[in-house]
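Apart from one protein chain that is not included, each protein chain of the complex appears where it belongs.
Presenting chain A:
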Amino acid sequence: MSDIASRVKAIIVEKLGVDENEVTPEASFTNDLGADSLDTVELIMEFEKEFNVAIPDDQAENISTVGQAISYLEKNVNN
(Lines give C-alpha, C1' and ligand atoms only; values in the text may rest on other atoms or scores of the structure.)
Protein backbone atom coordinates (compact mmCIF):
# COMPACT_ATOMS: atom_id res chain seq x y z
CA MET A 1 0.00 0.00 0.00
CA SER A 2 1.34 3.40 -0.98
CA ASP A 3 2.12 6.02 1.61
CA ILE A 4 -0.74 8.14 0.29
CA ALA A 5 -3.19 5.26 0.56
CA SER A 6 -2.27 4.53 4.15
CA ARG A 7 -2.57 8.20 5.13
CA VAL A 8 -5.96 8.47 3.40
CA LYS A 9 -7.20 5.39 5.23
CA ALA A 10 -5.98 6.70 8.56
CA ILE A 11 -7.93 9.94 8.05
CA ILE A 12 -11.10 8.04 7.15
CA VAL A 13 -10.79 5.75 10.18
CA GLU A 14 -10.30 8.76 12.44
CA LYS A 15 -13.02 10.99 11.01
CA LEU A 16 -15.73 8.44 10.33
CA GLY A 17 -15.01 6.25 13.34
CA VAL A 18 -15.02 3.10 11.21
CA ASP A 19 -12.95 -0.06 11.45
CA GLU A 20 -9.79 -0.09 9.33
CA ASN A 21 -10.79 -3.23 7.43
CA GLU A 22 -14.02 -1.58 6.25
CA VAL A 23 -11.96 1.03 4.40
CA THR A 24 -11.58 -0.86 1.13
CA PRO A 25 -10.93 0.91 -2.22
CA GLU A 26 -14.53 0.23 -3.35
CA ALA A 27 -16.11 1.55 -0.12
CA SER A 28 -18.36 4.55 -0.66
CA PHE A 29 -18.15 7.24 2.03
CA THR A 30 -21.92 7.65 2.20
CA ASN A 31 -23.26 4.22 1.28
CA ASP A 32 -20.75 2.02 3.09
CA LEU A 33 -18.97 4.09 5.72
CA GLY A 34 -21.90 6.00 7.22
CA ALA A 35 -20.83 9.49 6.15
CA ASP A 36 -23.38 12.26 5.59
CA SER A 37 -22.85 15.26 3.32
CA LEU A 38 -21.07 17.25 6.03
CA ASP A 39 -18.75 14.33 6.82
CA THR A 40 -17.80 14.15 3.16
CA VAL A 41 -16.95 17.86 3.04
CA GLU A 42 -14.86 17.44 6.17
CA LEU A 43 -13.00 14.47 4.67
CA ILE A 44 -12.07 16.46 1.56
CA MET A 45 -10.81 19.28 3.78
CA GLU A 46 -8.73 16.86 5.80
CA PHE A 47 -7.19 15.45 2.61
CA GLU A 48 -6.36 19.01 1.52
CA LYS A 49 -4.70 19.72 4.84
CA GLU A 50 -2.83 16.42 5.09
CA PHE A 51 -1.46 16.59 1.55
CA ASN A 52 -1.25 20.37 1.19
CA VAL A 53 -3.35 20.49 -1.99
CA ALA A 54 -6.46 22.42 -2.99
CA ILE A 55 -9.22 20.16 -4.32
CA PRO A 56 -11.65 22.25 -6.41
CA ASP A 57 -15.35 21.67 -5.71
CA ASP A 58 -16.00 20.21 -9.17
CA GLN A 59 -13.24 17.64 -8.56
CA ALA A 60 -14.39 16.95 -5.00
CA GLU A 61 -17.82 15.99 -6.33
CA ASN A 62 -16.20 13.06 -8.12
CA ILE A 63 -14.55 11.70 -5.00
CA SER A 64 -17.08 9.46 -3.31
CA THR A 65 -15.11 6.28 -2.62
CA VAL A 66 -11.87 5.48 -0.85
CA GLY A 67 -10.25 4.41 -4.13
CA GLN A 68 -11.26 7.63 -5.90
CA ALA A 69 -9.70 9.68 -3.12
CA ILE A 70 -6.46 7.71 -3.24
CA SER A 71 -6.15 7.88 -7.02
CA TYR A 72 -6.98 11.61 -7.14
CA LEU A 73 -4.34 12.34 -4.51
CA GLU A 74 -1.73 10.09 -6.13
CA LYS A 75 -2.16 12.08 -9.35
CA ASN A 76 -2.22 15.53 -7.77
CA VAL A 77 0.15 15.40 -4.82
CA ASN A 78 3.77 16.35 -5.42
CA ASN A 79 5.98 14.08 -3.40
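Here is the rule we use: contacts are C-beta pairs under 8 Å (C-beta built on N, C-alpha and C of every residue); 3 or more make two chains touch, one makes a residue touch a chain; residues count from 1.
The rule is simple: contacts and distances are computed from a predicted model.
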Omitted chain (choose from "NADH-quinone oxidoreductase subunit L", "Probable septum site-determining protein MinC", "Potassium-transporting ATPase potassium-binding subunit" or "3-oxoacyl-[acyl-carrier-protein] synthase 2") - UniProt protein name: "3-oxoacyl-[acyl-carrier-protein] synthase 2"
Hidden partner interface residues of chain A, rising order: 15-17, 34, 38, 41-42, 45, 48-49
